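Structure below; questions to follow.
Excluded from the complex is one protein chain; the other protein chains are retained at their positions.
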Amino acid sequence: MAKTESVWAKMSKVDRRWLFLALWIVILLPYFVDLSLPLKITKMSQDYYNYLNNMPKGSVIIWGWDVSFAGWSEMEAQGVAVTKLMFKMMREKGCRIIIMGYREECGHLPERVLLQLGMHPTQNPDYGKMYVHLGWLPGGSVGMSNFAKNMRAVLPKDWWGTPLDNLPVMKGINQIQDVNLVIYIESGGCEAAISQYVVPYGTPLLVCAIAQNVPGNMPRLDAGLIKAMLAGIRGGAELEMLIKELGVGNINITGISTTHIVLMAFMLLANIGYFIRKSKGET
Amino acid sequence: MATFEESILAFLTVWGTLCIYSYTFKDNPFWKWATNTLVAGYIAYSAVVNIDWLLNSIILPMTKSMNYIHLLGILVGFLWYFRFWKKYFYIYRYALAMNVGAGIGISLPRTVRSDITQQIGATMLKLYGTGTLLGDFTNLVIVFSVITAMIYFIFTIKHEGPVGMPIGWISKAGRWVLIVTFGVAFGNTINSRMALLLGTVYTLMKPDNKIYFGILGIIILGYLIGTELLERRKVAPEIITTQKPD
Amino acid sequence: MSLIVKGRLFSGFFLLLSAIVILMMIEWAKRGRKLSLRRIAALDAIDEAVARATETGRPVLQHGGSDPSGNDTIANFSIMNYIARNCARRGTDYIVAARSTAGLPVIREIVSGAYEAEGKLDVYDEYHTIRFGSPEQFAFASFFMDTVATEKPAFTFMAGGLSGEALTLCESAVLAGSIVISGSSGQLAVLFAASDYFLIAEELYAAGAYLSGDPLQMGSLSGEDYLKIFLVSLAVIGIASVSLGSRWLFDIFNM
Partner (left out) sequence: MALILKRREIPILLTAFFAVYMMVAYHLTLPWLSETSQFTKDLQTFSQILGVMALGLGYIAIVRLHVGYISRRIKHPQHWLWSLWLLIVLAIVTIVGLPLGSFGVRSAQLRWVYDSVLLPMRGAMYAVVSFYIASAAYRVFLARNKEAAVMLGCSIIVMLTNAPVGELLGTWVGGLGSWLLSVPCMAGERALAICAGFGSLVLAWRMITGRETGYLRGAREGGAE
């Protein structure tokens, strides 16, 4: 009797580094053993994909980035998958894609993805005809509000210094009303995009949200301020499946399963231990 | 085969990441190195990127055709730096005040619509006649939850007396709504954090980086465990005496 | 062409209404209107936790908050004053882990003021009580955890601009055997789960207002409450009329 007590009591005091070790093991496990499970497409991701699929030909789309370096580890799946989808729409439907960033890091992050996809201006002569990377826009809400009214006042050149007037893709695009859709990838909330683009001008907005911000964005999705939302790494993995180009999302989603199982096991063990100790009057 | 440059890149990537992860074991010099490097690197990075924007979008175009608003912005912008001048630091408040004022003026009216009036508008749902039983139930839950949770945040009514008592009950229900919200949000936070972790591990396990991950991982872990064991030997008696019964 | 942009009338009206109500309530509170607040469980817990720290002879630790510009930090300062006075009165060791350089002078003022008000300025040692870590998020987290490990506080209060690092702080304090009370308008779920008592967003502001009795904070709180009651009643009317098949209120909202 006394022995079991001490086991459960000990368990509640186990050095947390053993838990960390367990976590490391299950994170690395999928790299050595194939544990991939079938992934069901959720309604949210399907809606997102359908919305983009139903965009009319020749639409102008702002592909806005607001991801920090810290959030990129999670958002890489979505960022790359949506960029691929954008280029697919550009080729198939003649959509014009305007890539831009809303924080310091987001001049370089899209550039990195463009390099990875072979769409960097040094790699692709089509740059500037159908798509452009405007670099990043400073100033948060103030900057966005200004950009919405008068794009060229604050971003007269693209990221590599070519004046916008020399780029055919920007022809006739001077304010937010000339844009059909804004896609916004965020790791720190999408309030600014909603209040500067959606509320005053009614521009449709799609959001790619970090999983942590999904609950906070739900009321806005429900109120119609956001048209569709892609949620966390699972959303990224699902979009990869929908566009039939598997990538980092589908690799990491297996790790999500294994880590979640371990975390739930931790929770369960802790609670069993707690109740046993409680029933024995130890707490 | 990776080039020399790529190898250095891979080495640095793995080294930096592992130095930070070493913190989960305990505070150590690798972590100190990493956090100082990161703080400095990030601040310098954002400064140069901002300078680059100013140069490219504002200052260089100004040399071609004068834009007085841009010029005024830059000149007034120097007021910020009075902050570091003891005697006239208060001038810096002018820049701050303008900046804060513009921020409020631009975001407030729109936030009122997106976060307050539009949200209340979206809560005005049909309580019956949506067609399905689940639809009716869902609407009822939404309406009930929003209203009770909002009443939870009303503080100036005491939960006593004929008016206060029912409000107290409603407020209790609101607390339960918030708890369910937090439960769901916690699940999503776990998802987010695990995804971050997996993303960095994905970088570590890239073909170029794998080998460094193995080598550096063993070196850093060896150092940590070694120092831990040494420390334990030194302070072991003390731990026993200071441990408090739970 | 109308004078007001279409779709912005109602939110504009609400903006104006909010200004009138809030400013009026602040003015009223300044003229000496007495307000009573509903009970907030975490507030009673603060007293108990300080008492426990006194019994065990271990210190009380408080997070100094990030840059002092938001509601969270203002509330944290009010609570800081209360806890510091409480500790000074009972002779309990009190430590503030400061994060912001701009906040540091304010913290010094508040804590020394609290000790002075209790007539304990002779035992107040600024270098022991107020410790500056680093303004950078994770460097501060590491400093905070270090402080927790060496001081082993019996009670830790955290509020004022907590973000991603908050869980690490909270977890380290819990591991050191401390009661943790926190309050924040961000990171709600995580902190709610990890702390013993948690002041949810506005609850923190209410706690700050209650503990300081500051008419500015009290008045704002009461103004907000009137606006909330107004909105809730509008919502109830709207729900009733929508259920009966009329969308007139909904249309007004979108005017």
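A few comments on the model shown:
The letters A, B and C name the chains in turn, as written, and every chain counts its residues from 1.
Keep this in mind: contacts are C-beta pairs under 8 Å (C-beta built on N, C-alpha and C of every residue); 3 or more make two chains touch, one makes a residue touch a chain.
All figures in this text were calculated on a predicted structure; none of them were measured in a lab.
Here is the thing to keep in mind: the chain we left out touches A, B, C in the whole complex. Among A:9, A:218 or A:243, only A:218 touches the chain left out of the display. Remark: the omitted chain is touched by one listed residue; of C:96, C:158, C:190 or C:207 this is C:190. Remark: the residues of chain B touching the chain excluded from display are 8-9, 12-13, 16-17, 19-21, 23-24, 32-55, 58, 69-70, 72-74, 76-78, 80-81, 83-84, 88, 90-91, 93-106, 108-112, 115-116, 119-120, 122-123, 138, 141-142, 144-146, 149-150, 152-153, 174-191, 193-194, 196-197, 199-200, 203. Against the chain not displayed here, chain A makes contact via residues 12, 16, 19-20, 23, 37-40, 42-44, 68-73, 105, 107-108, 112, 138-140, 142-143, 145-146, 149-150, 153-154, 159-160, 200, 211, 214-216, 218-222, 232, 234, 253-254, 256-257, 260-264, 266-267, 269-271, 274-275. Although one chain is not shown, part of chain C still touches it, namely residues 1-5, 8-9, 12, 15, 18-19, 22-23, 26, 67-71, 73-74, 77-78, 80-81, 100-103, 105-106, 109-110, 113, 131-136, 138-139, 143, 146, 164-165, 167-168, 170-171, 174-175, 185, 188, 190, 192-194, 201-202, 205, 208, 212, 214, 216, 220, 223-224, 227-228, 231.
Assume only the chains that are shown with their structure count from here on.
With each centre defined as the average position of its C-alpha atoms, the distance from chain A to chain C rounds to 31 Å. Averaged C-alpha coordinates give centres for chain A and chain B that are 15 Å from one another.
Centre-to-centre separation of chain B and chain C, using mean CA positions: 18 Å.
Contact with two or more other chains is made by residues 113, 118, 121, 181, 184-185, 188-189, 246 of chain B. In chain C, the residues that reach two or more other chains under the touch definition are 189.
For chain C in complex with chain B, the residues that touch the partner chain are 8, 10-12, 14-15, 18, 35-40, 134, 136, 138-139, 142, 145-146, 177, 188-190, 192-193, 200-203, 206, 221-222, 225, 228-229, 231-232, 234-236, 238-239, 241-243, 249-250, 253-254. The part of chain B that touches chain C in the complex is made up of residues 23, 27, 31, 35-36, 38-39, 108-109, 112-113, 116-118, 120-121, 123-129, 143, 146-147, 150-151, 153-159, 164, 168, 171, 178-179, 181-186, 188-189, 244, 246.
By the touch criterion given at the top, residues 24-25, 42, 45-46, 49-50, 53, 56-57, 61, 102-103, 106-107, 110-111, 113-115, 118-119, 121-122, 181, 184-185, 188-203, 205, 246 of chain B touch chain A in their complex.
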